[in-house]
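Note that this complex is displayed minus one protein chain, with the remaining chains in position.
Moving on, here comes chain A:
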Amino acid sequence: MFGLFGKKKKQVSIAAPITGKAVALDQVPDAAFSQKIIGDGIAIEPTEGVFVAPFDGTIVHLIDSHHSLVMASDEGVELLVHIGINTVSLQGKPFTPHVKSGDKVKKGDTLIEFDIAQIKEAGLPTITPVIIANGDIVAELKAHEGNVTAASSPVIEITLK
């Protein structure tokens, strides 16, 4: 009614980028993630080695060793996904990227395929932190745990400032 209540804050729902089981970030065996130093979000224990775009957006940065990338939504939410822990040491071997920095992608597009067995054989955890990289734009964040399907189940719901 004539703006009496001000502008409604924008809500953004982010789908799982990977099929598996979503768990709280404090389950990740790496303090940079579990203590939310890099940012808030959720972690997914993958059951399928396919990382897809959880929303339409742009690949901001694919890390050289192909185990992690940052993508941005059209609203400006930046999402960092890091496949496994200490996986930088695998020098890209279990990871097959299908995108490069700067690419435009649609929700559901395959971004990186990864070999779960190869990561486990190397003795590394496959748990994958999914982090809001620009937490300064977020007023409130809710993470949903449980079994999730890529590009379908919502895992993070945020209210923008």
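Keep this in mind: contacts are C-beta pairs under 8 Å (C-beta built on N, C-alpha and C of every residue); 3 or more make two chains touch, one makes a residue touch a chain; residues count from 1.
Assume contacts and distances are computed from a predicted model.
Student: So which of "Nitrite reductase (NADH) small subunit", "RPW8 domain-containing protein", "histidine kinase" or "HPr family phosphocarrier protein" is the UniProt name of the chain that got left out?
Tutor: The record names the chain that does not appear here as "HPr family phosphocarrier protein".
Student: Taking the full complex into account, find the residue in A:Ala22, A:Leu80, A:Val105 or A:Ile119 that is in contact with the omitted chain.
Tutor: A:Leu80
Student: For the chain that's not shown, point to the residue among A:Ile63, A:Ile116, A:Leu141 or A:Leu160 touching it.
Tutor: Final answer for the missing-chain contact: A:Ile63.
Student: Since one chain isn't shown, list which residues of chain A touch it in the complete complex.
Tutor: 30, 32, 37-39, 60-61, 63-65, 68, 70, 72, 78, 80, 82, 86, 88-89, 101, 133-134
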